[in-house]
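Reading through the structure tokens given below for one structure.
Yeah, one chain of the complex is gone here, protein chain that is, but the others are all in their spots.
Let's look at subunit A:
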Amino acid sequence: MNHLPQAWGRPRDDVYGPYDASYLQSSHPQTHTQQPIVTGTSVLAVKFKDGVVIAADNLASYGSLARFTDVKRLRPFNSRAIVGIGGDVSDMQYIDRLLNSLDIAENYSSEGHGLNARNLHTYLSKVMYKRRSDINPLWNQMLVAGLDGDDKPFLSSVDLLGTTFSSPTLATGFGAHLAQPLLRKVADDESQVSDVAREKAVEAVKECMKVLFYRDARSLDKYSIAVVTKEGGVELKEDEQLENQSWQFADTIRGYGRTQEV
């Protein structure tokens, strides 16, 4: 060994000539998802006193093209859990199939009460982390909303890297920048969740969906919204329309090539 660690473990150039690195390449490189193609934008969710409200619009974009306008991105799992999925739509459909088979397996082997939202989140985070570790990611960010083992509100996120975190309010994608600051006014802290009424949470989420439609160019005014409570289970509405839009502010926008009055 010499004083050059980068030379250790390699054939000596002075004896064998320069190392032929072409041997390291296989003839058929295996390819994986390197970028999302058809995509869904933000998912929003807020915890309240006795449950969680979650929403996502019904658009699947192909680049800047609004390709599919009736895509359901909230995927109810059972009466206690629902998943909101953003990112690649084909990977979302694969996750949907995974959850179907998980549900069937659980129902066959059940010893009673099945999976709650926390269990579901753990399952999805293991799937996502395994796939990223294989360098074959599922290109999504998901919010899992529902009730945990003690029937308390549960809300948590998992993304394509397997990173997980939870918070009283969560938003993916563009929503993390535009909606999350607004949602944090409703509940900034876990201790404030018990003071948030269902109506307030639903109203905040709807308002944020509107803000996103104003500013997120890959969003739609048709959206899905779900409320999960112990009493009502998963109440999912998949064909909602944004109400009371006001484009008054548009007049005041400057820039983007519209610097002068027309």
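Just so we're on the same page, a residue touches a chain if its C-beta (ideal position, glycine included) is under 8 Å from a C-beta of that chain, and two chains touch if they have at least 3 such contacts; residues count from 1.
Everything below uses one rule, namely that contacts and distances are computed from a predicted model.
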Protein name (UniProt record) of the chain left out of view, among "Vacuolar fusion protein MON1 homolog", "Exosome complex component rrp4", "Peptidase S26 domain-containing protein" or "Proteasome subunit beta type-6": "Proteasome subunit beta type-6"
Among A:D70, A:D96 or A:E190, residue touching the chain not depicted: A:E190
Among A:N78, A:S157 or A:S224, the residue in touch with the chain that has been omitted: A:S157
Selected from A:P76, A:P137 or A:P153 as touching the chain missing from the view: A:P137
Subunit A residues touching the omitted chain (full complex): 32-35, 129, 132-133, 135, 137, 157, 161-167, 170, 176-177, 180, 188-190
